[in-house]
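Heads up, one of the protein chains got dropped from this complex, but the rest are sitting where they should.
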Amino acid sequence: MGKKVAKEVSIAVAEAVAQCNVDVISAYPITPQTHIVEHLSELVANGELDAEFVPVESEHAALSVCIGAAATGARVFTSTASQGLLLMYENLFIASNYRLPIVMVIANRSISGPISIWNDHSDVMTTRDAGWIQLFAENGQEAVDLIYQAYRIAEKCLLPVAVNLDGFTLTHVVEPIEFIDDELLKKYLPPLKMKYKLDPRNPITIGAIGIPEIYTESKKAQDEALKASYPVILRAWREFARLTGRKYNPVETYYMEDAEVALLIMGSLAETAMNAVDYLREKGKRVGLLRFRLWRPFPQREFIKAIGKVKALGVVDRAVSHCSTGGPVGIEVRSALYQSNKRPRVVNFIAGLSGRDVTVEDFVEMFERTYQALKEKPKAAYEIYGVKE
Amino acid sequence: MIEITVHGRGGQGAVTSAELMAVAAISEGKFAQAFPSFGPERRGAPVKAFARINDKPIRTREKIYKSDILVVLDPSLPKIIDIASGVKAGGVIILNTPLSEKEARKLLKGYQGRLALLDATKIAIEVLGLPITNTTMLGAFLRVTNLIDEEAMQEALKQRFGKLAEKNINALKRAIKEVKIYE
Partner (left out) sequence: MPRNEGLMSWKDLAPGMYILEPGNSVKFRTGDWRSFRPVLDKEKCIKCGQCYILCPDGCYSEDEEGYFVPDLNYCKGCGICASICPKKAITMVLEEA
């Protein structure tokens, strides 16, 4: 076990990226991602990291640079948030279809309007269909570990990986972090060797047109590739646990063994929610907590298994899907349940928008409301929690 | 778990002092968190920074509404902010002020709890040559709370300030001697 050091999570993430020996970094600064790329540019400028830092005029260009560099077989990194992610949007789909092992940190922030720099998941939730592997960190340690794992997963699967990290709530917090040592990392993350890459000595074509006679096949192949990443991700986590003792699962559970009512949440607020579980357990309530660490590929089997015998499930979304059948997570959870034989009542809360604090008390209330759903079916498909009427 | 709020103005180092508390605590094997009030940074505007220190892993992402320890870097802040409303029962306010106990309690709207006073601006000007009081007030914090060893804090200052650490350590030491505590 290494020593825990105090680091701002953004700085720790940048140092983990540097440990992974990236070749090319291209990013455009945007709050709350700024400290990550700022620190990486410092490391490159100081000569501590032998990489090309490509400053660009926009996020669209940042991801374009990463696509180009990754296509030549370079290990690349970028990071963004909110409007920046939206400016990258068209390239996200290209990166995944071209099977490029790009790693990106999204310092999750709400989307304008109204303009906001604070944390929720509305940015990443617009990219659910982009074909990236999507991971969510709960705390600083996970954020760092997910960086190491993201490179291994991306390079084994030849797919881009997004590591989601709550803006401010995680990026701007100093907390104890344990890095894995470089020798161990070398074992875990071998140098990137791509079988097919842009190389003048051995020319290939990347980005050929998908005429109607081949587009469907290309999309099927991409879909199967993302599906096939699932066991690779599990193996990467098993291997990580073997080396560090730190265990990672697609769906994390807390007191789910005998739970009759549970909440499901993604990202760092799950930590706060655990305190609500502790509080209610002390009062004899059989409550539990679920958290998706892996969002894409969607962990269908693990999710169905993890909900055990819950009779009511409260899904806490951190983004709005206006006038849809739920929040983004709520929609998918209901859909996943429909494919199984389990039918707990689902209550869908949309909470913590744009950095609005969600306290232990709030989670206790959400648990109580989910209990009520046992008696009475919720009136609406979703509700915006805590809104002032 | 101990929760701490540092009140200051943008540019006075409130965020840095909260971070230094966490760095020193973690170096001692404790668990800690430090974070700013999330948002744009504005020089001169009243700002808050926060820290949590615990013997066990800290598992909450809530904001801090009431603190066990309140550190006020700027003497003028109690005039515009109701500082005392942010302290938990049994907590302590550590105030940078040249005022007497009686005057200070009046300024804090009749606050009757534990109070520590230090003219940190005077020390900072004399020792650092600047009215930046964060490291001086850390000295008062060490003495009043006994949460962190002085040595661990000195080490954190060295890491953070390099060559400038020595002056800051001198200010810290003076603060430890000069802070006055009123139960």
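Which chain is which? They are A and B, in the order written, and residues in each are numbered from 1.
We adopt the following convention: a residue touches a chain if its C-beta (ideal position, glycine included) is under 8 Å from a C-beta of that chain, and two chains touch if they have at least 3 such contacts.
Predicted model, so just to flag it, every value in this text is computed and none were measured.
Put simply, the missing chain touches A once the whole complex is considered. Of the options A:Y98, A:F240 or A:W295, the residue whose C-beta touches the omitted chain is A:Y98. The chain that is not drawn here is touched, among residues A:V54, A:I206, A:V360 or A:A381, by A:I206. From the set A:V44, A:L184, A:A225 or A:L243, the residue in touch with the chain omitted from the display is A:A225, counting the whole complex. Although one chain is not displayed, chain A still touches it through residues 97-100, 158, 196, 202-206, 208, 210-214, 216-218, 220-221, 224-225.
The rule is short, and it goes like this: only the chains that are shown with their structure count from here on.
Between the CA-based centres of chain A and chain B the separation comes to 35 Å, rounded to the whole angstrom. Contacts from chain A toward chain B in the complex involve residues 4-6, 8, 31-32, 117-119, 166, 168-169, 172-176, 268-269, 271-272, 274-275, 355, 357-360. Residues 18-19, 22-23, 25-27, 31-36, 38-40, 58-63 of chain B are the ones that touch chain A when the two sit in their complex.
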